[in-house]
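With one protein chain withheld, the remaining protein chains of the complex are depicted in position.
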Amino acid sequence: MSDLFGVLPYAVAAWILLVGCYGIATSRSFIHVVVCLSLVQSSTYLLLLMVGWSRDATAPVFGDVDPGVPVVDPVVQALTLTDIVVGGAVTALLLSLTIQLAKRQGSIDPDRIRSLEEELEE
Amino acid sequence: MTRLAASRLLLAVGGLGTAVLLLLAFGGLPDLGDVPHPYADRAVQAALGHDTANVVSSVNFDQRAFDTLGEEFVMLAAAVSAVLLLRRFHDEEQDAHDLGYGPRDVWSAAHLVGFALLAPTILVGLYVVAHGAVSPGGGFQGGAVLATGLHLAYLAGDYSILRRVRPLAVFDMAEAIGAAGFVLLGISALFVGDPFLANWLPTGTLGDLASAGMVELFNVAVGMEVASALVLLLAKFLDQALVVRRDTDESP
Partner (left out) sequence: MIADVLVGVLLIATAITGTAVALTREPMRQALVLSAYGLVLGVLMVALQAPDVALAQIGIGTAIVPLLVVLTVAKVDRELSAREDETEPDEAGEREG
C-alpha cells in the first residue's frame, strides 16, 4: 500500500499537467486554452496538498480536537489557498483579454491570430 | 512534412521529455504520508501561542501576512483591469437598463429556490468570514460565497433586479476600503512598536470568536475586498454578455 502511495499522487499530478499542456497545444479556441491553463494550475494544488498530507492526521483546525493531536501541514495549505485565489484572478483577466481579442480581431482561433495588429485578413 | 505534422511531432517530443523529467524528479522524492514536517510543527506551535484555532488562518494572516497582502492586491488588480478592459468603447452601444434580461425559460422552481436561498447564502458568507480564525473559512472563502450569493438575485429575478441590489459605486468603495483597511491595520502595529502587520491585539482563549487578535480584523478587511472585487468582475462580464453590443445600423 505504501508503494502505491509513492507513485499514485505524483502520477496523477504529472498526468493532469501533461494533459493540460496537450489541451493547450492542440487547442482551436482561446477560451479552451484558458480553461486548460486553469487545469494545469490545479495540478500544482494537488501536488502541494499531497506533500503536506500525513497518514492518521487530521485537519489543522483545533476547534474540536485538543492541541497535541497530529495534524497535516498547514503551511502548504496556506500556499495552496493563495495559489487558488491568484489562479482565479489570472483566469478572469485572461478571459477579459479573450473578449477584447474577439472584438478587435474577429476570431479567437490561436492559429489564425499571428500579430497584434488590427484587420486580420485571411 | 506539413506544418500540422511538424507541430504534432514537436508536441510529442516535448511531452515525452517532460514526462521523463517528471518521472526522474518524483522518483527521488520520499513516499507520501510518512514524512516528517518540521516547519509544520513550528507553525502549529506559533498559532497555538497566539490562541488561533484555525492554523491555516494564522499562517495566512499572522505569520505570513505579507503574502496575503500581495494576494489581496492581486484580486484588486484583477477587478480593476477587468473594469478597464471591458468598458464600453466608442463603437459599442448599451441597451436600456430596464429591459427584462434574465435567464430564459427558467422553471418557477428555480426562481423559488434562488429567492429562498438568497438570504441564507449571504448569512453563511458572513458567518464564514467572521469565523475565519476559529473554524475553516476566512476572508477569501467567505468573500467568494458572498459574491455568488448576491447573484442568486439574477436567478430569482432578472438582470434589472440584480442591478438594483448591486449598486456598483458602493462596491467600488467597499473594495477600496477593504484593501486600504488591510494596509492601515498593518500600519497600526507600527504605532505600538511592533513590525508591520504584526498581531498586537490581546488574544483570548482558544476557540472563542474574539480570540486570535488581529486575525479577525484582517479577515473582515479581506472579506469585504474579495466580495466587492468579485461582484465588480461578474458585473462587467454580465454587462458584456447581456447588455453591450456593437453599434450596427439595423437593430439586433
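We call the chains A and B, going by the order they appear; numbering starts again at 1 in every chain.
Everything below uses one rule, namely that a contact is a pair of C-beta atoms (placed from the backbone, for glycine too) under 8 Å apart; a residue touches a chain by one contact, two chains touch by 3 or more.
Given the structure is predicted, the values throughout are model-derived calculations rather than measurements.
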| item | value |
| --- | --- |
| Chains shown that the absent chain touches, full complex | A, B |
| Selected residue (touches chain absent from view) among B:A47, B:V134 or B:L233 | B:L233 |
| Touch with the omitted chain, as defined above, among B:A6, B:L123 or B:A241 | B:A241 |
| Contact footprint on chain A, counting only the chain that is left out | 1, 4-5, 8-9, 12, 15-16, 19-20, 22-23, 27-29, 31-32, 34-36, 38-39, 42-43, 45-46, 49-50, 52-53, 55-61, 71-72, 77, 80-81, 84-85, 87-88, 91-92, 95, 98-99, 102-103, 106-109, 112 |
| For chain B, the residues touching the chain missing from this view | 33, 54, 56-57, 128, 136-138, 140-141, 144-145, 147-148, 230, 233-234, 237-238, 240-241, 245-246, 248, 252 |
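Basically, only the chains that are shown with their structure count from here on.
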| item | value |
| --- | --- |
| Approximate Å spacing (C-alpha centroids) for the pair chain A, chain B | 15 |
| Chain A residues within the chain B interface of the complex | 2-3, 5-6, 9-10, 14, 17-18, 21-22, 25-26, 50-55, 59-63, 67, 71-78, 81-82, 85-86, 89-90, 92-93, 95-97, 99-100, 103 |
| Complex interface listing, chain B residues touching chain A | 7, 11, 15, 18-19, 22-23, 26, 29-35, 37, 39-40, 43-44, 47-48, 53-56, 58-60, 64, 67-68, 71, 74-75, 77-78, 81-82, 85-86, 89, 134-136, 140, 206-207, 226, 233, 236-237, 240, 246 |
